[in-house]
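Shown here: the complex without one of its protein chains, the others still in place.
We call the chains A and B, going by the order they appear; numbering starts again at 1 in every chain.
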Amino acid sequence: MYWLRRAWAELRNEVFVLPSRTLAALWVAAVLLLPLVYGDAYVLRILTMTCIFAIFAASWDLLAGYTGQVNFGHALFFGAGAYTSALMSLKLGLSPWATVWAGAAVALFLGFVVGYLCLRLRGSYLSLATLAFPLIALGMLFAFPDFSGGELGISGLRRLVVTPMANYYVASLSMLVIVFGLWALADSKFGIVLHAIRDDEVAARASGINTMRYKLVVFAIAGAAAGFAGALFAHYLRVAGPSTLELALSFQVVIWGIFGGVATIYGPVAAVFILYPLTEWLGSFRAFGELRLLIFAIIVLLVLLFMPRGLTPWVRDKVETQCPRCKQRNSFFRKLCRLCSAALKAEVSGAQRLVGHQ
Amino acid sequence: MYALLAIGFSLIFGVARIVNIAHTAFYMLAAYCFYTLLVKTGLGFVLSGLIAVGAVTLFSVLCYRLVIEPVREHEAAVLIATIALALVFQELMLFTFGGHFLGIPSTLEGAVRVLGVSIPYQRLLILVVAGIMLAAVWFVLYRTRLGLAIRATANDLEVANLMGMNVHRVAMATVALSVSLAAVAGVVVAPVFVVDPFMWLAPLVTMLAIVVLGGLGSLKGSLIGALIIGYVEAITVFAVPAGAYLKGAVALIIMVAVLLARPEGLFGVAFEEER
Partner (left out) sequence: MLRSFIVGLAAFALAGIFDSAAHAQTIKIAILGPMAFVQGENHWAGAEMARDEINKAGGVNVGGKPRQIELIRADTNEIQSVPDATNAVERVITRDRADFLIGGFRSEAVLAMQEVAMDHKKIFLGAGAAHSKLGQNVEDNYSRYKYWFRYTPTKDVDLARTLFAVMNSIAQQIRTELKTDTPKVALLAEKAVWTQALVGAAQKNLPAMKMEVVGLWQPSATATDVTAELSAIDRAGAHIVFTMLSGPVGIVVGRQMGERNMKAVAWGINVEGQKEEFWQAAAGKAQFVSTLDTYAEVEMTPRTVPFVRAFKERYKKMPTYTAATYDAIHMLKAVIEKENTLDAEKLVAAIEKIEHVGTGSIVTFDKRHDLVWAVGKTAGIAVQWQDGQKVPFWPPTVKGMKPFKLPAR
């Protein structure tokens, strides 16, 4: 009873005070409870895919958003996870429950390798160089078809679990754990260091931070998470094919990430949860189902024109304001800060607004 | 051919700091435009070629004004705006023309034998057009006031702005120039290649490899990068078993290797940390 009351107080004081946190809590509840209310197999399938891609997008954001290493070849880790897990469970006969971790481990290793190779690159060079890696891997796969199945990929994989409901929970629980794990990581001291590296690497190094090590670790973590998503994907569809390494997937994750707002973790996740079902829903109309990619691209363009920083930061700015004195966030209907009771809507003079804008 | 694409891409990046993923999509658009004019309406080669290049260039400026310029401040947004643009083009073409491979009759028939190897005239034509275009670009960049402005902006955007240049207009001129290069490439190779809605993906990767190899924003680098990548691809196809798959991979490995040794590419300017 005490714990219940304690939890309730915690909820009321920490979660419900801010609209964004309330939204997040509602979202978690919805993800967990949805199948109990609405167990349609089609909806579950879409949401399972959504969850898997959400892990993928969040892992990209940790790398690109927080350290500013905009990876154009994130599909490498996804594909590596998928292929490793598929090969191990098929050729060695291991349980998929074990090989999923192996997939993540291989992706982690690849993360190290790619990170190491790209240490000296920055900006657009890094993006374009990383673009190359999944394509190199793809070339290798095609060159050794006996091992990789060539363009057909590896099929006939065992499932993790059988029913759609169980599959959904495997995907959604791992998604929640990983996403909140990444979020906690990004919010910790570690995350602050990453911010520093992105904003000014030279200064960060000058303050005694081993930036190389941090960048490598982030590459590895992001790689592992993406590899895990890839392995889940392979066992869910029971096929691991070259489409997991294609350029389209790398671009897709960049779109999700930037659409949702970088350096937030929850942004890309929200973007996946909005965009993926949306495209699928558009595709279900017979009249213009074939135009879904077109509509998708146009929506992305329009959203960008109005909220160039991405969707979630824009929403957050609408529903919350930052206290000018103590920098705590407040919901939009408050006039006074909830902690230091300073006036929130202080008159901002023209000059100040300009400075704030920079 | 790749050199034309690479130089255009490199220009846009150098001057406007736009990583233009849609660059090769414009190349595809030009090829389709050329196809429609030539095969469907029966205009002559020269006329339809010119119209195609002109139309695509105008269109690109329009796209730039409507889509790219409003989000110029946000580098990431520009990036996915160009990806989205490319997707839009791809889907539009897919919708209007379907996923067929379309063929265009050669501009010039016949072949000439040089040292025992027969070279069709069409390929010579590509070579000649590419040469002319390169010369023209060089002329524009180094012998005209506009070229001076472009180079100045590429060097230092803020200072150029302070010197009283209309940086926006310069950026727009660069976009037009670079896309017209892509369009010319699309028009001249269309009779050799087949035209389909996904034809922009393959050259995109090669182009990126070339540009990064040669150094972003460097004309000379792009040209030499194109030569290197072109030869490497040809050699892998003939020398290595299963080479056709690996040709892209080998080209990219070379690019990565060069980057490791020289992070700014062969002829790139090392950018100062931008703060």
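Keep this in mind: contacts are C-beta pairs under 8 Å (C-beta built on N, C-alpha and C of every residue); 3 or more make two chains touch, one makes a residue touch a chain.
In this text the structure is predicted, and so the values were computed from the model without any measurement.
*Asks:* Determine which one of A:R21, A:R45, A:R120 or A:R205 touches the chain that has been left out.
*Replies:* Of these options, the touching residue for the absent chain is A:R45.
*Asks:* Could you tell which one of A:G241, A:G257 or A:P308 touches the chain left off the display?
*Replies:* A:G241
*Asks:* Could you pull out which residues of chain B are in touch with the chain that's been left out?
*Replies:* 39, 94-95, 98-106, 111, 117-118, 120, 123, 191-194, 196, 202, 237-238, 242, 244-245, 247
*Asks:* For chain A, which positions touch the chain that isn't shown here?
*Replies:* So the residues of chain A touching the missing chain come out as 40-42, 45-46, 49, 142, 145, 149-153, 155-156, 233, 237-239, 241-243, 248, 280, 283-286, 289-290, 293.
The definition used in the following text is that only the chains that are shown with their structure count from here on.
*Asks:* Which whole number of Å gives the spacing of the CA centres of chain A and chain B?
*Replies:* Result: the chain centres lie 32 Å from each other.
*Asks:* Sort out for me which residues of chain B touch chain A in the complex.
*Replies:* Its residues touching chain A are 13, 19, 21, 67, 70-71, 73-74, 76-77, 79-81, 83-85, 87-88, 90-92, 95, 201, 204-205, 208-209, 211-212, 216, 242, 245-250, 252-253, 255-256, 259-260, 263-265, 271, 273, 275.
*Asks:* Show which residues of chain A lie in contact with chain B when the two form their complex.
*Replies:* 70, 117, 120-125, 127-129, 131-133, 135-136, 138-140, 142-144, 200-202, 247, 251, 254-255, 258-259, 262, 290-291, 293-294, 296-298, 300-301, 304-305, 308-310
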